[in-house]
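The block underneath contains the structure these notes are about, expressed in structure tokens.
Apart from one protein chain that is not included, each protein chain of the complex appears where it belongs.
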Amino acid sequence: MNNVLEVKGLEVVYSTNRGDVQAVRGIDLDVHRGEILGIAGESGSGKSTLAVALLRLLKAPGKVTGGSVMFHPAGRSPVDLLKVHGEELRVLRWSALSYLPQGSMSSLNPVMRVEEQFKDVILEHAPARRDSLGELIPRLLGQVGLEPRVGRMYPHELSGGMKQRVLMAIAVALEPDLVIADEPTTALDVTIQRVILQSLADLRTDFGVTLMVISHDMGVHAQLADRVAVMYEGRLVEVGDVRQVFKDPQDPYTRQLIESIPRLGRKAS
Amino acid sequence: MTAEAPPAVAVDKSQDSAPVSGVRAWLSRHPLAAYAIRRFGLYLIELWGALTIAFFFFRLMPGDPIQTLIQTLQQNYIYNAQASAEIIARYKHEFGLDGNLLTQYLVYMQKLILHGDLGPSLINYPTPAQTVILRSLPWTIGLLGISAVMAWILGVVIGAIAGWRRGKLGSAIATNLSIALSHVPYFFVALILVYVFAYSMGLLPARSAYDSNINPGISFAFIGSVLKYGLLPGLSIVIIGTFSWILSTRMLMIPILGEDYLVYAEAKGLKNSRILTRYALRNCYLPQITAFGISLGFIFNGNVLVEQLFSYPGLGTTLVTAIQQLDFNTILGVTDIAIFSVLTAVLLLDLLLPLLDPRVKYWK
Amino acid sequence: MRLLTAVLRTIRNSRRLATGLVILALLVLVALFSPLIVKAVGGGQDPIELAAYDKWQVPGPQHLLGTDQFGRDVFAMVVKALAVSLQIGAIAGVISTVVGVIVAFVAGYKGGWIDNVLSTFTGILLVIPTFPLLIALSAYAKNVSLFQVGVMISIFSWPFAAKTIRSQVLSLRTRPYVDLARVSKARDIEIIVTELLPNLLPFIGVGFASSALGAIFGLVGLEIIGLGPGGVIDLGQIIFNAIGTGALTLGAWPMFVVPIALLTLLFAALNMVNIGLEEVYNPRLRGVAGE
Partner (left out) sequence: MKSELELRGVQQRFHARGVADGYVTAVDDVSFKLLASPPQIVSLVGQSGSGKSTIARNVLGLQKPTAGSVLYGGKDIFKLSRSEYDAYRRDVQPVFQDPYAIFNPFYRVDRVLWKAVKKFKLASTREAGLKLIEESLQAVRLEPENVLGRYPHQLSGGQRQRIMLARVHMLRPSFIIADEPVSMLDAQVRKHFLDILLDFQREHGMTTLFITHDLSTVYYLGGEVMVITKGQIVERGPVATVMHEPTHPYTKLLLDSIPSPDPDQRWTTRIQVDELERLDDNTPADTTKPEAPVL
């Protein structure tokens, strides 16, 4: 099976007291093993809701009202992500399906050292690695360009870019099949953004993970993605190879999106 | 015409540009030490301020207790001896009442700080007030300390769970009970406990701190008796205290549930129990440690009445007796001791905090 | 007018706040009409006069809650005492809120050394046990009036209001709309009154409710020790009376239970208002609060 994830007819609504608001409207999407898939769209397009639904982190008043999400972790039997619950879901998490949140959000526990936040997830899913932790954590940190001593630090002692890198290292700690990254470069300074984008590309090379990168920034997709899916008002309007999407957009909305990118009169090196 | 106030300027920022001194550089490299020093400095200021407030408060009180005392003394002398100015002056001196207010203050503070001397107690003359107070201090520290800590632990744990499981029946019951009862004075519960367990059922004693037939000392019988007699007064503090900690912990817990790091912990596939203890509880009990310190003075206030109700031989009872007898050195002394104990407890908690919460040392 | 709609909107958003306010309103109503109620109970004579009736009557149709050791009607006493307890809450609540608000605004807005001094002073009063000071004060100042007791209690309860409001002022004064007011030539006092104060109303409400709670509690405490103001009966005094005369053992339980129940109800109502306001106005609680 070459697909890690097969989304079919996914529907998500948010119930409000003025009726239901449909945030995701019947999405069909395959994620190929080993690729970097970009999900593009403006704010309110439903791309973050899609990510949250796939990660099974959707909270009330949001609710999945239809569709299936077949997940094919290596060495395990395929499951419908929307139908697993409790312990089964918990075991699947991180070792197979992992999450890279926005670094500027407070995703790291403020009162735990960085290394503790590696340890708890590793020990939860791979207790056999207890003895190798002392070597594993510095190696993971090194992979994203951080020194070992960062492990001894607390989140408030790190800059936004460093936090993002720590989150990246934790995300791949158990070599998951799929990492869903939600706006991984947003709210970072441009110079840091570039470093983060480079490290994300490295993750695929070094760990062979499949990455699904959600971003409103078309520049991110142009630099990083193999394929791009464009969302608009809860629908997928276009999915295709990154070159095709940028050079020859099929959907008028995609075209508009690409045209609205502010351009500098200077070519990036 | 000159300018009126130029536009208000953000204020908490320093304008001076003093050269970097060695001390400041050292402190900036040792934030923990800097924190401790700053905190201890604040403690000394608070202690001095509170003792000063208490002193002047009592000396400047309307109704002038001093005058009343002098009158009482004078009356006594008429029976005992000639009301000579000399004798009155001597008593005034002994009680620290000679000279003007400032002199009195300086003498009082000097004696207090250098010798721990609070002046003689009036009712137990010539026993010094500190001796009277020190007799009752252990009882209060034991009763109040143990019950306050128990209430805190119970309240924080139950409150955290109530927040965590909000929407569930148990949580709703705990929450609403707390809302109804958390501001009820301790002695209300004490009264009800006395009524039910002491009068109606006759199970537990309603007065005193131990069985007077048992000799005080380190013996099982005595300790058992202390526990038995302390149960009802202690319980009344624990019950109400727990409710109020439940409420405030729950209020702290609920915003934490919306924090990104909890979503992240869930995405990590950690067990629920682990998320509750390592992520949620760990972030919400820390502010409660500071709150515990601040609540101590308040708990002491309530405790005065509880002790009074149970004739518990602690500071509260000593205080009320002293007030009824106009024993002003003892009154002021009890207040001073209470101030000292509470401020010191708060200081110790605050110094402990950086060891538990890595963020503290950077706080202002 | 707009204030009113804002208030109504707030109340609609919180069942807890609404419940608290309704209970409070009922209690206040009873207190307001207490002279009439007492009159009705007496039916021409004063039911709280000494030896108005036989003493120690058990509750019945004649005397809903029985009579006390002096033959006074307990129901009438409780109604009147409720009014007194609410009065002390209102007096001390208003004084400490006003003082607290002023201190909080001066400290929070002016900042610098003024803030340091005021905050340290507030901090001292917050932490030190003030009850000894309070009881001593009432012991020495004999024959104090209810108002004086209210003032005395306020001396110790304003720091709570000051502390809550100061932290809000600190967070509000850096808001961009304050900057905008400054570049529109608004003066400090104008900014405080028109930009900050309206947004602080709920916190001022919380401060008031807390101070009122503290004052009622404080007065009851004084009565328990027998140091209350002269000439008035408050709920605490009835309880003190019940304990002192051993009413419990005489079967006159209403003298003991009813005032405690009423006070508990009052505390609960004020507390609900407190918590309701906090939940409605704390954006971090708003999203997820409510059961």
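Each chain carries a letter (A, B and C) given by its place in the written order, and its residues are counted from 1.
Everything that follows uses one rule, which is that a residue touches a chain if its C-beta (ideal position, glycine included) is under 8 Å from a C-beta of that chain, and two chains touch if they have at least 3 such contacts.
Note that this is a predicted model, so its numbers are computed, not measured.
Visitor: Among the options C:K39, C:K55, C:K110 or C:R182, which residue touches the chain absent from this view?
Guide: Looking across C:K39, C:K55, C:K110 or C:R182, the contact with the absent chain belongs to C:R182.
Visitor: From the list A:I27, A:V220 or A:V237, which touches the chain that is not on show?
Guide: Within the whole complex, the residue contacting the unshown chain is A:V220.
Visitor: By the contact criterion defined above, which parts of subunit A meet the unshown chain? Give residue numbers in ascending order.
Guide: 42-43, 104, 146-147, 149, 153, 156-162, 187, 189-195, 197-198, 217-220, 222-223, 242-243, 246-247, 258, 260-269
Visitor: Pick out the residues on subunit C that sit against the missing chain.
Guide: Spelled out for subunit C, the touching residues are 6, 174-177, 179-186, 195, 198-199.
Here is the rule we go by: only the chains that are shown with their structure count from here on.
Visitor: Roughly how far is subunit B from subunit C, going centre to centre by Cα mean, in whole Å?
Guide: So the centre of subunit B lies 22 Å away from the centre of subunit C.
Visitor: So how far apart, in whole Å, are subunit A and subunit B when each is placed at the average of its C-alpha atoms?
Guide: 51
Visitor: Would you mind listing the residues of subunit A that make contact with two or more other chains?
Guide: none
Visitor: For subunit C, which residues are in contact with subunit B within the complex?
Guide: These residues of subunit C touch subunit B: 16, 110-112, 115, 120-121, 123-133, 135-137, 139-142, 174, 182-183, 187-188, 191, 213, 217, 220-221, 224-225, 227, 239, 243, 248-249, 256, 260, 263-264, 267-268, 270-272, 275, 278, 282, 284-285, 287-289, 291.
Visitor: Touching residues of subunit B toward subunit A in the complex: what are they?
Guide: Touching subunit A: residues 259-261, 263-271, 274, 278-279, 282-283, 286, 357-359, 362 of subunit B.
Visitor: Over in the complex, which subunit A residues touch subunit B? Could you list them?
Guide: Going by the criterion above, the answer is residues 55, 57, 89-95, 98-99, 101, 105-113, 120-121, 124-125, 154, 156.
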